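Here is chain A:
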Amino acid sequence: MLELDGLTVGYRTRDGVVPAVRGVDLTLARGEKLGVAGESGSGKSTLALALLRLLPPSATVTGRVLLDGEDVLEMGWGRLRAVRWAGASIIFQGAMHSLNPVQTIGDQITEPILRHQKVGRDAADARVRELLGQVGMLPDRARSYPHELSGGQRQRVMIAMALACEPDLVIADEPTTALDVMVQAQILTLIDDLVASRGISLLMISHDLSVLSDVCDRLAVMYAGRVVEVGPAGEVFRQARHPYGAALASAFPTVGDPASRMRPQGLPGDPPDPQALPTGCAFHPRCPVRLDHCDDVDPVLWPAGLDGAGHEAACVRVLPDDGRSLAATVAHAAPTSAVEATR
Partner candidate 1 sequence: ETKDEKTLTIAVSQEVDSLSPFLAVRRITTALGRLSYDFLTNYDPKTGKTIPALAESWTTSEDGLTWTYKIRDTKWTDGQPITAEDARWTFDTMMKDEAAATANGNFVENFESVSAPDPRTLEVKLKAPQATMLALDVPILPKHKWEGVGDYSKFNNDQEFPIVGSGPWVISAYEVNQSITLTPNKDFWRGAPKFDKLVFRYIDDSDAQVEALKAGEVDFVSGLTPAQAKALESADNITVNKAKGKRFQAITLNPGAKLQDGTAFGDGNKALQDPVVREALVRTIDREAIYKTAYGGFGEANGGYIPSRYKDYHWEPEGDAVIGFDTAKAGELLEGAGWVKGSDGIRAKGGTKLSFRFNVHADNPQYVQAAEMMREWAKEAGIDLKVEPVSEVGALLDAGTYDILTTGWSVNPDPDYILGINRCSGLPAKVGGPYLSDAYYCNPEYDKLYAAQLAELDQPKRAEIVKQMQEQLYKDNVFVVWGYADQLEAFRSDTIASMQPQPDPGGNYDSQDGYWSWWSATPVGEEDEAAGDSGGSSSGLMLGGGAVALAALAAGVVFLRRRGATAADDRE
Partner candidate 2 sequence: MTELPPSDAVPHLDEVRDRGDAPRGTGGAAVALADRRGRDDDRLRRNAAYLGKRLLGAAVSLVAVIFTSFFLFRIIPGDPVRVMTHGRPVTIEQKEALAREFGLDKPMLEQFVSYLLGVLRFDFGESFQYNRPVLSMVGERLGPTLLLVGASLAVSAALGLWLGVQGAWKHGSTADRVNTGVALTLWSVPSFWLGLILIVVFASGLGWFPTSGMKTPGVTGFDMVLDVAHHMVLPLVTLVAVVYAQYLLVMRSSLLDEMGSDYLTTARAKGLRDTEVKRQHALPNALLPTTTLVFINIGFVLFGAVLVETVFSWPGLGKLFYEGLSVPDLPLVQGLFVIFSAAVILMNLVSDLIYPLIDPRVRP
């Protein structure tokens, strides 16, 4: 369905190129739900936008984005326009701003339908009412303007819009951030139902691991533009092999769990500056379990599954022998397949 192959995105700025995504390989099977988590600024949204070539002109994208075997990055404009929304649609991070403030939501949902499907205005309107109903809104709401809706409602409109052309892939970028728990729960349930009933593939981005582990089949954790851990959702959440993944997971208190009572978990240190990444493993300055040679070796994803299946992490500690033997060689030798030298 979706296959990312060495996706790299850099933003050109006045102070040089900001490497936002640094070589991401991911696959997503039909009907599968993949969660992407990670720290703020780790490149999640950039990744999502790159999938449909929606990045600003200042971004340079390399690598391959195969959608049903076709490389999005090489498509002609016409083909790309056809794929957009009909093949894959996006629910953007801020629903507030992702809707045109001066158009009714009905018009906005109708727009892709009229464009991608050969239906008349009336049929499109009927479809809009149906979609609104599906996301739990009154069909009458089609005549409302975005500002007349609450954040949760706008988010639902975005979902309805994303489903309008019955795409194969839905990309949801933080669909619930900034919503309170109750609304968040409503929306997650909704997405879950819709995706399940239509066999749509879902790529969901969030910084909230607990939410992702709930909704998704598989989970990817990003740090500084790289995927540092990927695997079955529950496993990544509960038994992360990468120290960053582990730290993220443990930062979520469990209500009623005496372990987290009066004991908030943090991750000391500052988020990495993408333009001045530390040498070696980008996470090593904050890593609680760093090894001496972590500032030398930059590990790539490596099978880390306890029971083998599909769990990978990019940490020297998952390597046999903590990667120590490799570290000794990389200081002098060419990069191996498993480890790249940064200098």
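The candidates came about this way: all candidates are chains of the complex that A comes from, given by their letters.
Here, a residue touches a chain if its C-beta (ideal position, glycine included) is under 8 Å from a C-beta of that chain, and two chains touch if they have at least 3 such contacts; residues count from 1.
For clarity, every value in this text was computed on a predicted model and none was experimentally measured.
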Scan 1 or 2 and return whichever one touches chain A in the complex. 2
The residues of chain A that touch candidate 2 in their complex are 49, 52, 54, 80-86, 89-90, 92-94, 97-104, 111-112, 115-116, 136-138, 140-141, 144-145, 147-150, 153, 161
